[in-house]
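Heads up: the structure comes next, in structure tokens.
Of the protein chains in this complex, all but one are displayed in their positions.
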Amino acid sequence: MQARSSVSTVSADAKEAMAPARSRWSWRGMVEDDAIFKWLLLVPALIFMVALVIYPTVFAVVTSFQKYILPRPATFAGLENWRWVVNDTAFWSAFLTTVKFVVIAVGVELVLGTLIALFLNREFRGQTVIRGLCILPLVAAPFATSLAWRHLYNSDYGVINYVLQALGLPRVEFLADSSIALYSVIAIDVWQWTPLVIFVVFAALRGLPKEPFEAAKIDGASAWFTFRRLTLPMIKPVLLIVAMLRMVEAFRVYDILYGTTRGGPGTSTETINWLIFREGFQYFDLGRATAMSVLVLLIVLVLTNLLFQQLIKAIRAN
Amino acid sequence: MARNLLFWLGIVLLVGACLFPILWMLNLSLKPNELAQAVPPAFFFEPTFEHYPTAWRSANLGPLLLNSVIVAVGSTILVLLVSVPAAYSFARYETSRGHLLFMILSTRMMPAAAIVVPYYLIFRQFGLLNTHMGVILAHAFFNFSFCTFVLYGFFKEIDPNIEYSAMIDGYSRPQIFRKIIFPLLKPPIAVVTSFSLMFSWNEFLFAFVLTRTDASRTVTAGIEQFWTMTGIQWGPMSAAALIAIAPMLVFSIYLQKYIVRGLTFGAVKR
Partner (left out) sequence: MTGILRRGFTRRDAWRTSAAYATGLSAVAGFGLPAFAQSEDADKIVAEMVAANPDKFNLSKIPEVTNKDTITVVVESGFWSDYLKTAMIPKFTEKTGVEVEVVGMSTNVMYAKQQVELLGDTGGYDVLSMEAAYVPEWAANGFVKPLYELATEYDSEGVDGMAEYLKPFYAGLMTMMTYENQPYSIPYNNYTQGLHYRADLLEHPEERKAFAEKYGYPLTVPTTFPQLIDVAAFFTRKAGENAAGKPLEKDLYGVALMAGRNEQINDEFSAIIWGMGGDWFRSIYDVKGVLEGYEVTIPDRISIVAAQTYMELLKSAPAAAMSWDFPEAANAMAEGQVAMVPFMYNNLWPVTASVETKFPGTHAKVATVPGGRPYTGAYGIGVAHNANNPEGAYWFVKYLTSYEGQMAYALGGGNPCRRDVVLDPFFQTQERRLTNGAYAQNDLDTMAWTYDVAKKGHFTSTAMGKIYSELAISCAKIANKEMEIEPALQELAAKIVDIQGRSGNAKILES
């Protein structure tokens, strides 16, 4: 912080020296003036935000107070939709399912991804190719791969059950058993997204300074101790970022459900996005659909804000 | 030696786990129909190539691939134009002290189903439904937050003193950008470009709702139609899915060096 403010005085001086007579509001002037320039840079983003983000959000908020079932016109409904959403058991059960999905999926991805990154963090023959292959799940369209998983999970012709039975293990109903189905879907998400964590952590590990680790080695520190006390604190900000990005994404899970359980068995894998899509695009009850969305957005905002504060702190501390 | 063996065993397991579902798709795409649901699953068989032309014709993949390219490239260019300056502003000036940045990121948390309804209504008004532009805008929306956030990290890494000293040396702002900032931007732009292309290429929900014919539907949304009245056509579906994901696979291999180098989000000091 200290360094930055002192430099900006320098820059102000530099500017004054360069262009003493130029008006602050001329084009050149605006570009050279930090206070204006920083907002000038944001102009495209702000236009973009207003058109594609703020407007739909405002629309959603306004609609959530309306009785608006297409094709009938909207009428003001006060808190009716909100009352309905808050009392709707389907909403809360879908919300819980989503939270469960997010927490488990992101948690497993972080742990697994970090472990694999540590495992890959060495020089070996063919390393670039092997790392390149590990990234493939990340780039394959989730909707397409979820259909492949649907085939793999099948209890009769699926490969996974075939292998289990060949090993003498009992058959598992991956998608039909409501106590397992959610975990089967989570496994697909983990397969798809762990590579992201691997690569982020891997890149972070490559960037770490060598000296502390050499010192630890000389002191005879155990591998676990080195990881706990040196590696982990240093890659913590990266983990936080990737956790947040994954959380945001995982909350929107839709494609892999579409290809596999479609919310079932019963309602055991029905997530919030699935439920809202049904309310919005099957029932076209925009009032209820948007009330749900806004409520979800509010809850998620509070949750991620906490994480985000941590993150900003961690980045600034670094 | 044993340690080395264990390491390679780990590598084999890892690569196997990553590749198996994709290889299984390849297996399904080459399998004769009567073996697609055979019990036990057939690993070896005489391959047939008929599913590829079938898929190509029945899902009209040619135009769909072209649509995907237009949409992915278009939305990526748009996103870069918007998020590069924004990220620079956030990183260099702490504009709005992180609040706006957080707001941008949080937009991605809105359930897609909720966004797609207003989008539909707005796009209808402007005649953007079933056009490339409509899908480009929608994809730009959800890539915007991610790209801005990633770029923010990169820009944080660039030492501001380089710029300030250049200013003292008499460089104007445009010159600083041209001579100092842009050369440093190559890896971060490669990273966000690849992610933006990938997300856009793979996106299903928006691409499906905002398009209605093959004139603008992307290839990922096109795969849906192999779910027929008599069940999923595993052969053609897998063939189409492979044709659809292949460009991204090739692309990722090429870009992985940038991805590996660049994905630290500026959170680790070098």
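As written, the chains take the letters A and B, and residue 1 is the first residue of each chain.
We take it that a residue touches a chain if its C-beta (ideal position, glycine included) is under 8 Å from a C-beta of that chain, and two chains touch if they have at least 3 such contacts.
Values in this document were obtained by computation on a predicted structure and should not be read as measured data.
Colleague: Among the chains present in the display, which ones are touched by the chain that isn't there?
Modeller: Per the contact definition above, the missing chain touches A, B.
Colleague: Would you indicate which residue among A:V85, A:A181, A:I235 or A:L311 is in contact with the undisplayed chain?
Modeller: A:A181
Colleague: Looking at A:N121, A:T226, A:S268 or A:Q310, which residue reaches the missing chain?
Modeller: Considering the complete complex, A:S268 is the one touching the chain left out.
Colleague: Touching the left-out chain: which of B:S58, B:S96 or B:S172?
Modeller: That would be B:S58, which touches the missing chain.
Colleague: What chain B residues would touch the chain not displayed?
Modeller: Residue positions of chain B that touch the missing chain: 37, 39, 49, 52-54, 56-59, 62, 65, 120-121, 124, 129-130, 208-209, 212-214, 224-233, 243, 246-247, 250-251, 253-254, 256-257.
Colleague: Extract the touching residues of chain A with respect to the undisplayed chain.
Modeller: Per the touch rule, chain A residues meeting the hidden chain are 67, 69-72, 125-129, 132, 154-156, 173, 175-178, 181, 261-268, 278, 281-285.
FYI, only the chains that are shown with their structure count from here on.
Colleague: Over in the complex, which chain A residues touch chain B? Could you list them?
Modeller: Residues of chain A touching chain B: 3-4, 7-8, 10-11, 14-15, 18, 28, 31-32, 34, 37-39, 41-42, 44-45, 48-49, 52-53, 55-57, 59-60, 116, 119, 124, 128, 130-145, 147-152, 154, 156-159, 162, 191, 195, 199-200, 202-204, 206-209, 234-235, 237-238, 240-241, 244-245, 248-249, 251-252, 254-255, 258, 272-273, 276-277, 279-281, 286, 289-290, 292-294, 296-297, 300-301, 304-305, 308, 312, 314-315, 318.
Colleague: Under the touch definition given earlier, write down the residues of chain B that touch chain A in their complex.
Modeller: 7, 10-11, 14-15, 17-22, 24-25, 28, 37-41, 81-83, 85-86, 88-89, 92-93, 95, 98, 100, 102, 104-119, 121-122, 137, 140-141, 144, 146, 148-149, 153, 156, 160-161, 164, 167-168, 170, 172-174, 198, 201-202, 204-205, 209, 220, 223-224, 232, 234, 237-238, 241, 244-245, 248-249, 251-253, 256-257, 259-270
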